[in-house]
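Below is one structure; the comments refer to it alone.
One chain of protein is taken out of this complex; the other chains stay put.
Labels A, B and C are assigned to the chains in the order they are written; within every chain, residues are numbered from 1.
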């Protein structure tokens, strides 16, 4: 299992993760798409990536808005898996 | 635009909407699926129904758990559209 | 129900539908995406549009390739609904 990262390590990684911030101990991201079709099409792609990584987001959707929080519940914090999923989400946008 | 329903009307409708409750002025629903694949497959079906109704849920997903809140933001409360979407979601489960 | 269009009407419409051609009496389109994730994300968006129009494509997918044929089976040919779905698919690409 991936280990919980130090806050310093996470803050350092955020430098190369535009759009992500640290909130309540999770990697946080929010984006407003053009409409629901664009938002859910994006979620479908994230779902495919997440399932293939066997690492899934906590996320919510309200029409065109998608909010994602990444944390590794089993590790009690943010791990390299969360950073990797954040990177792959950024590649999809 | 659909009108906001009275709380009495909403509480009456809940009688034929198993799994739904009234929470914070919204129709609230939560279900735990077998895994992420089942949860997201369900969300894909709800998304198709919602887009065809042009009425969308506020919803979140955490692995196998899907949480849905229905409210008509423009009407400032629950409308017939929310009841109809709740019924159609129940038909999908 | 929408009426079957003449071949002249269809050929005229193709002028403003880049990527589409007439094949076997259907509107035909094929695109190669970067990978399966992009291809299926696109299909998810098309599915939402199609369901909301209550007009659906005949389509196939092989990894990154998506092939779409549009025809209105009930009308025995191409109708305005097919042209409209083709236009909306082009807007999604």
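Everything that follows uses one rule, which is that a residue touches a chain if its C-beta (ideal position, glycine included) is under 8 Å from a C-beta of that chain, and two chains touch if they have at least 3 such contacts.
Please read all numbers here as calculations on a predicted model, not as lab measurements.
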From B:13, B:27, B:48 or B:85, residue that would touch the chain that is not displayed: B:48
Where B:38, B:58 or B:84 are the choices, the one touching the absent chain is B:38
For subunit C, enumerate the residues touching the unshown chain of the complex. 36-37, 40, 43-44, 47, 50-51, 56-63
Since one chain has been left out of the picture, which residues of subunit A touch it in the full complex? 44, 47-49, 51-52, 54
Given the full complex, what residues of subunit B touch the hidden partner chain? 36-38, 40-42, 44-45, 48-49, 92
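By definition in this document, only the chains that are shown with their structure count from here on.
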Counting in whole Å, what is the centre-to-centre distance of subunit B and subunit C, each centre being its mean C-alpha position? 31
Which whole number of Å gives the spacing of the CA centres of subunit A and subunit B? 25
Indicate the residues of subunit C shared as contacts by at least two other chains. 44, 48-49
